[in-house]
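All protein chains but one are shown at their positions in the complex.
First chain written, first letter: the chains are A and B, and each begins at residue 1.
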Amino acid sequence: MGEELLGRYPYFLTALLLVVGLYGMLGKRNLLKKLIGMTVFQTAIFLFFIQGATKQGATLPILDPRWGTDPARYINPLPHVLILTAIVVAVAITGVSFALVLTIYRSHGTLDEEAILEQGRKR
Amino acid sequence: MRGLTLVLLGLFLALLLYAEGDLPGRGDPAAPASTHVSPYYIQHSLAETKTPNLVTSVLADYRGYDTLGETVVIVTAALAAALVLLGERRAD
Partner (left out) sequence: MLTRHPSPVVTTVARLLAPLIALFALYVVAHGHYSPGGGFQGGVLLAASTLLLRLALGEKDSAPAFPPSLALPMAVTGVLLYTVTGVVPLFLGGGYLDYARLPWPGAPAPLLRYFGILVVEVGVALAVWGTMVAIFDRLARGEG
């Protein structure tokens, strides 16, 4: 039982990172800290997919003439393709959200979520 | 408000730990993710596209339409950032 639990350590670490990222998004009041929480959440999802693609005793998904085209000798390439797309989209999302945070700071003068909501209610 | 957040996070963590019981073990070669389409790509990529790098051939040839959509998303994000910051010119 202890052996099997130790063999599933990637899932526990991923769950821990997901909870940390979600706490950053929900429990912090500063807008930039929320963005950092979003980045941690995205990184946890990437790690979860990448570690789900490994196979025991297999190597990189680049065909090697020594081992031909045996599917058991190469790790699964499909999650890597998915995560390549996801990483670049995550960078684009971060760029746009920084532009939005800059505009919010210009018009409200603060980055605190409660203060911004107060200003919106008073208008 | 803090208490509610912590309770929600605790429920989320419990849900994740309950769900991970069904996932395959680490490195299992018979996992469902590795047995459906990916053996076809591994076996036929060199014969059909002359590319040893499986990730590039799947990304740019077999799944090229998704890569086109993602490139459009990137450029749209650049245009959106430029539009949001259009009014922020300096006074001079």
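The rule we apply is simple: a residue touches a chain if its C-beta (ideal position, glycine included) is under 8 Å from a C-beta of that chain, and two chains touch if they have at least 3 such contacts.
If you're wondering where the values come from, they're calculated on a predicted model, not measured in any experiment.
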{"item": "For subunit A, residues in touch with the removed chain", "value": "60, 62, 84, 87-88, 91-92, 95-96, 98-99, 102"}
{"item": "Residue numbers in subunit B that touch the chain omitted from display", "value": "47-53, 55-57, 59-61, 64-65, 67-68, 71-72, 74-75, 77-79, 81-82, 85, 88, 90"}
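Operating definition for what follows: only the chains that are shown with their structure count from here on.
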{"item": "Chain centre separation in whole Å, for subunit B relative to subunit A (CA means)", "value": "10"}
{"item": "Complex interface listing, subunit A residues touching subunit B", "value": "4, 7-12, 15, 18-19, 22-23, 26-27, 51-56, 58, 61-64, 69-72, 74, 76-81, 84-85, 88-89, 92-93, 95-96, 98-100, 102-103, 106"}
{"item": "Interfacial residue positions of subunit B with respect to subunit A in the complex", "value": "2, 5-6, 8-9, 12-13, 16-17, 20, 23-29, 31, 33-34, 37-39, 41-46, 52-55, 58-59, 63, 66-67, 70, 73-74, 77-78, 80-81, 84-85, 88"}
